[in-house]
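My questions all concern the structure below.
All protein chains but one are shown at their positions in the complex.
So that you can tell them apart, the chains are marked A, B and C in the order they are listed, and the count of residues begins at 1 in each.
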Amino acid sequence: MPIAIDTRFDFTLDQPTDIILQFEAAAVPEQTILETTTQLNCADAARVPAHDGVGERVLFQAEGKIEVAYRALVEVKRLVPEIAGLAQLSPHDLPGETLDYLLDSRYCPADRFQPFVEDEFGGTAGGARVQAIHDWIAQHFTYELVSTASTTALDSFVERRGICRDYAHVLITLARASTIPARYVSCFAPGVNPPDFHALAEVFLADDTTPGGGAWYIVDATGMADPTETVKIGIGRDAADVSFLTSFGASQFGDKQVTVTRT
Amino acid sequence: MPIAIDTRFDFTLDQPTDIILQFEAAAVPEQTILETTTQLNCADAARVPAHDGVGERVLFQAEGKIEVAYRALVEVKRLVPEIAGLAQLSPHDLPGETLDYLLDSRYCPADRFQPFVEDEFGGTAGGARVQAIHDWIAQHFTYELVSTASTTALDSFVERRGICRDYAHVLITLARASTIPARYVSCFAPGVNPPDFHALAEVFLADDTTPGGGAWYIVDATGMADPTETVKIGIGRDAADVSFLTSFGASQFGDKQVTVTRT
Amino acid sequence: MPIAIDTRFDFTLDQPTDIILQFEAAAVPEQTILETTTQLNCADAARVPAHDGVGERVLFQAEGKIEVAYRALVEVKRLVPEIAGLAQLSPHDLPGETLDYLLDSRYCPADRFQPFVEDEFGGTAGGARVQAIHDWIAQHFTYELVSTASTTALDSFVERRGICRDYAHVLITLARASTIPARYVSCFAPGVNPPDFHALAEVFLADDTTPGGGAWYIVDATGMADPTETVKIGIGRDAADVSFLTSFGASQFGDKQVTVTRT
Partner (left out) sequence: MPIAIDTRFDFTLDQPTDIILQFEAAAVPEQTILETTTQLNCADAARVPAHDGVGERVLFQAEGKIEVAYRALVEVKRLVPEIAGLAQLSPHDLPGETLDYLLDSRYCPADRFQPFVEDEFGGTAGGARVQAIHDWIAQHFTYELVSTASTTALDSFVERRGICRDYAHVLITLARASTIPARYVSCFAPGVNPPDFHALAEVFLADDTTPGGGAWYIVDATGMADPTETVKIGIGRDAADVSFLTSFGASQFGDKQVTVTRT
């Protein structure tokens, strides 16, 4: 059952400004892009692999009103085990490329939360710890549009409110404070309400099918997205790395429409 | 004229704790490691490539007193042009792997500084901009041990004080706010006072010897290290990525001795 | 030439919520309230003197839609000397009741700015220092609605943008860092654009007409308000003390209209 994506957005630049966009389904093994169309009224856009090679960044310098339209049909074939049963890998058993995802990042100051996770989730580890973090957020947080570009997981933790970006940041932060690699995933998913680009987390846990191996598993603290239907756009250490629009200078955002449906 | 490094430090862990160390000269083209000895009283340490493949991380879980001793002799062959004359590359001309270094990171919230850099350094670009940032920091900052693990470039910018870590964070932040990729380098260098691990910045500018090409150039806002004698340990988006000691749990730091001499 | 004030605003409370309002011209010696009408659709409102006895706070608990209308005609007789010529009083010569205004407050973390004021305004003192701070803000800041309820003077200082509240916070912070008492004034003033409640600062400097004496002098870093036409509502250590609406629970703000005219 492929997922149909139809999104358009525009923004205006008063003077020539450098822009990075990342808004398209990524070519990763567990999702097959059946059809895709991107329209962008801007010549000379460069494309480069995005963070850790997942998805692409579209780069250009432009002025005036920029309109972006993107349609795609994507087949998702993602295995989704029960997370709670998966073991944790010690840092010295982790693949080297996952270690950056244990460290603090712009919106996820994880080191400050070590006493909290010990205190609150002390009896758990691995997937059970992640599940406990997930449940704690689900129980204590209210979905509310209160965050700005400066809001960190620390702010959201204190205020116990936020949107998908903030839910993901808190889960990532508490997972890293538990010595579990965690990263930020921007994505499309049906069922997101209000419809928009979505964000959730991935954690790195032992792969129970491969002795000694590990894998990234999706966790959505908001509960809105089903991992088997989630279309990844990109990944990063947090939202700073996979914003759908990064502007090096002032920009006025216009309209945005995101429609994601099961076909 | 090789650089001789002799460093030792110890720390104590009250319970089994996961540790990441990164304290050795990196094997990168512009520095040749002539001799090296590492002593670490800890079995079962794993080694993996560090951030972006520069240097190595040493990983283990241990308890009790851990002692680390490292000696090396390193030949540095680094070309150091006048930075002020180098041009800036537009984001869409940058190699994809440098783009992460334009984005905000844990200690470098660059997006908030766009108005400041325009206001203060508006007439400059590229290497001249970096030179202006360097000079502005040199003129306005006092070298003083006031920072903690939570201190960001924003804090240091306001307080106009800090140590090498903070000087580097401010320079990186203001460079990124100027759309110039900038990264953090942990290193050994003779002349650092008081003697210790050192930190400085690298910026990505046009390479005047290769049309269309670019390269990373060292800039030390503290003025203490000479780039031709600087031995790189590792690089990162900021200090969070290349701490010489990252502890996933409480640790008591003991002694540290760092001696770096021209032989 | 009296100042005519006509303001109305409303807000909605989903459940019984405690509210503090402070929105009326204060009865202080230098302004005479010629006419005044307050309408508030809420029984049982208490009135108490506001911060330091300037103006009144209106207190009540209510639910549903609350509508406030206030009209007044106020004669302002405020002497406004050239600030730049006034001397500074040493802390030990200050009246005891001004000392709190030297200390850090919610939005004005002044102690962190001592190195900055020394570095930037080192050759000046007293009124000349305040004038230099005023001019520095006027030159470097852009009036832009970017702040939230959490934005401090530190944030505004870094981003060099804000509204009247933020301009006042930065001026107050830099004055206190210069050992000059400074406080926040909420007010009505003609010429404020867009029309709204306004905020500016008062600094405590030597009164050149009374040997050994001192007085509070208005300074508006935005340049929009003329002190001889400014109608004070209240004063505080910063905006936290004189918000026109403080809600102890969720509230939805509705419309607001503020008209201030010279008659």
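The definition used in the following text is that a residue touches a chain if its C-beta (ideal position, glycine included) is under 8 Å from a C-beta of that chain, and two chains touch if they have at least 3 such contacts.
On a predicted model such as this, the values are computed, not experimentally measured, just so you know.
**Q** So one chain is hidden, and I want to know which residue out of C:Met1, C:Ala46 or C:Leu145 touches that hidden chain in the complete assembly.
**A** C:Ala46
**Q** Residue-wise, where is chain C in contact with the chain that is not depicted?
**A** Interface residues of chain C facing the absent chain: 18-20, 44-46, 48-51, 57, 59-61, 90-96, 99-100, 102-106, 109, 111-112, 114, 149-150, 179, 240-241, 246, 248-249.
**Q** In the whole complex, what residues of chain A lie against the chain that is missing from view?
**A** 112-113, 115-116, 119, 140, 142, 154-155, 157-161
Everything below uses one rule, namely that only the chains that are shown with their structure count from here on.
**Q** Rotation angle for the CA superposition of chain A on chain B, to the nearest 5°?
**A** It is a rotation of 180 degrees, to the nearest 5.
**Q** Using C-alpha centres only, name the chain that sits farthest from chain A.
**A** C
**Q** For the copies chain B and chain C, give the interface type as same if over half of its residue numbers appear on both sides, and as different if under half do.
**A** same
**Q** Which chain pair shows the largest tally of C-beta contacts?
**A** The chain pair sharing the largest number of C-beta contacts is A-B.
**Q** Which whole number of Å gives the spacing of the CA centres of chain B and chain C?
**A** Taking the average C-alpha coordinate of chain B and of chain C, the gap between them is 44 Å.
**Q** Mind checking the centre-to-centre distance between chain A and chain B? Centres are C-alpha means, answer in whole Å.
**A** That gives a centre separation of 28 Å.
**Q** Which chain B residues touch at least two other chains?
**A** 112
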